[in-house]
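With one protein chain withheld, the remaining protein chains of the complex are depicted in position.
Each chain carries a letter (A, B and C) given by its place in the written order, and its residues are counted from 1.
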Amino acid sequence: MADTLQVSLWRGGSDGRYVDYAVPARESQTVLDVVTYVQRHLDATLSYRFACRVGMCGSCAMQVNGRARWTCRTHVSKVAEGGKLTVAPLENMPVIKDLAADMREFFGKWQRAKGRFAPSKTRNDPVEPIDPATPQRRAADAAIECINCGVCYASCDTVKWDKDYLGPAQLNRAWTLVNDVRDAGNRERLVAVSEGSGCHSCHSHQSCQEFCPVGLNPTRSIAGLKRKSLAAYLKGELKP
Amino acid sequence: MSMLANRTRPLWFAAMIHRLSGLGLAIFLPFHFLVLGLAIRGEAQLDTFLRWTDQPLVKFSESALVGLLAVHMLGGLRLLALENMSWRGGQAVRALGLIAIAALVAVYFLVRVF
Amino acid sequence: MNVALYAWQRATAALMAPLVLVHLVVIFYAMGAGLSAAQMLARTRGSIAWGLFYGVFVAAVSVHAAIGVRTILIEWTPLPRRAIDGFAILFGLVLAVLGLRAVAAVVLP
Partner (left out) sequence: MPIERVRTDILILGSGGAGLFAALHAHAADPKLDITVATKGLLGKCGCTRMVQGGYNVSLHKGDSIERHFMDTIEGGKWLPHQELAWTLVTRAVERVRELENEIGCFFDRNADGSLHGKAFAGQTFDRTVHKGDLTGIEIISRLMEQVWARPGIRQLEEHRAVAMIPSKDGASLSGLLMIDVRTGALKFIEAQAVLLATGGGPTMYRYHTPSGDKSMDGLAMALRFGLPLRDMEMVQFHPTGLYGGAETRMTGTVLEEGLRGAGGYLLNGEMRRFMGDYDPKLERATRDVVSRSMYAEMRAGRTTKNGGLYIAMSHLGPDKVRKMFKGMVERCDDCGFDLAGGLVEVVPTAHYFMGGVVCGVDTATERPGLFVAGEDASGMHGANRLGGNGVANSTVFGGIAGDTMPRWIAANRGHRPPDEGVLDAEVARALVPFAAKPGDVNALREKLMDTMWNDVGVLRDRAGLDRGLAALDTIEAELLATGVADGNRAFNLTWHDWLNLRSLIETSRVITLAAIQRENSRGAHFREDFPEPGDLDSSTYTVARQRGGKIEMTNEPVEFTIVRPGQSLLADAAE
């Protein structure tokens, strides 16, 4: 390992530019640590975002050498090509400053996709018994552990090309709810994902699936939504 | 900005090939229809046309079109399967295989027209 | 793309797959047999079967390609949606008209 890393960091807003820094290489060092080093020792005004440090909060995602990743759990040795790192804010989101992206639109679309539980019961009812082996529960489980990091969203060219496209994480969440037998909102949800720029706009590029740091498969979830909504449409249950 | 990494993946290329082949077909098709429509005015013209198509360059581009059709169809069938059948991994390998088959069809056509 | 357009695009795609196969086989066969234009037309003219075959093909491809072109324009051009929709419909109609004219030329006796 070289003893210094050549690091280029995006500075400024959308009209910013890359600035180069030399950061000492360490044995245990994540990309987040590199960025932190620059802020602590080289340029105190560098802005970035993190919280949990362990891949649970999805706050720290950035473009690292062109690829969206969670930086807190990306060891430098796995990504630095020839001791070089280029770090930029997440693609497909407005830049706030330096490495921090604005996620409001991401969560706005989450709501547009009806990515929220619609209750059919209240706190006064017992918890609904659900057989963990049913196909629906399994399908929900397979897609549920999303940390809303935005990596998939930043890696999807359909998002880039169609500003209204709901996005892989959002549709993946909608799919977990479609498979949640307790949910009462599926009619509206299917309408929401079946409108223009919904699940049917996905071209199965599969970058979302390949890059999702927690190993989810939004492509599969979206395919599920396509099937489900198509069936509902053909039965005349959807009036988009 | 370094090259976006999602654009260096096989499945992204597969999607681009699918799109460009579809686009190519869409652009070619009106001309194809136009030419066939000439047949209304008699076989003579059509024959002149078909003789024109004997030129090597035309044969090459016709082979390319057959290739486009094959690659677009196979790619489209892959997508239909992915969307409608239970999930399978190895999509990149599949996509590459289908593109290869389409290329073979095109080459076969090329060999046959000459 | 919404579910209606999706349904049409995927349905026409599924429909066209066998048609394309047959079409390719026909081309290869014609080539292999070294048929001239006149010989080919002799076989198609007056054939209801071929008329139906290519009529359906043209209809499907017009719908399919129009929807496809619309998607591409939405994603790759900054044109307004309404202009794109108009263009796609126009494109589909042109394809259908030209295509049916061609079918007529090949099939009508």
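Going forward, a residue touches a chain if its C-beta (ideal position, glycine included) is under 8 Å from a C-beta of that chain, and two chains touch if they have at least 3 such contacts.
This structure is a prediction, so every number in the text was calculated from the model and none was measured.
K.L.:
Out of all the chains shown, which come into contact with the hidden one?
P.N.:
A
K.L.:
Please pick, from A:D180, A:E195 or A:E210, the residue that touches the omitted chain in the full complex.
P.N.:
If we include the chain that is not displayed, A:D180 is the one touching it.
K.L.:
Touching the left-out chain: which of A:V19, A:I96 or A:A232?
P.N.:
With A:V19, A:I96 or A:A232 as choices, the missing chain is touched by A:I96.
K.L.:
Out of A:T36, A:T158 or A:N172, point to the residue that touches the absent chain in the complete complex.
P.N.:
Answer from the full complex: A:T36 touches the omitted chain.
K.L.:
Touching the absent chain: which residues on chain A qualify?
P.N.:
26-30, 32-33, 36-37, 39-41, 44-59, 72-75, 77-78, 96-98, 100, 103, 107, 110-111, 115-117, 119-133, 137, 140-141, 144-148, 173, 176-177, 180, 182-183
Methods note: only the chains that are shown with their structure count from here on.
K.L.:
Of the pairs B-C and A-C, which shows more C-beta pairs in contact?
P.N.:
B-C
K.L.:
Based only on mean CA positions, could you tell me how far chain A sits from chain B in angstrom?
P.N.:
34
K.L.:
I need the residues of chain B touching at least two other chains; which ones are they?
P.N.:
Residues 19, 83 of chain B touch two or more partner chains.
K.L.:
Provide the list of chain A residues touching at least two other chains, using ranges where the numbers run on.
P.N.:
Chain A, residues with two or more chain partners: 226.
K.L.:
Considering only the defined contacts, which chain C positions touch chain B in the complex?
P.N.:
10, 13-14, 16-17, 20-21, 24, 27-28, 31-32, 36-38, 41, 58, 61, 65, 68-69, 72, 91, 94-95, 98-99, 101-102, 104-106
K.L.:
Going by the contact rule set out above, which residues of chain C touch chain A in the complex?
P.N.:
1-7, 10, 71, 74-76
K.L.:
Inside the complex, what are the residues of chain B that reach chain A?
P.N.:
Interface residues on the chain B side: 1-7, 9, 11-12, 15, 19, 79, 82-84, 87, 91.
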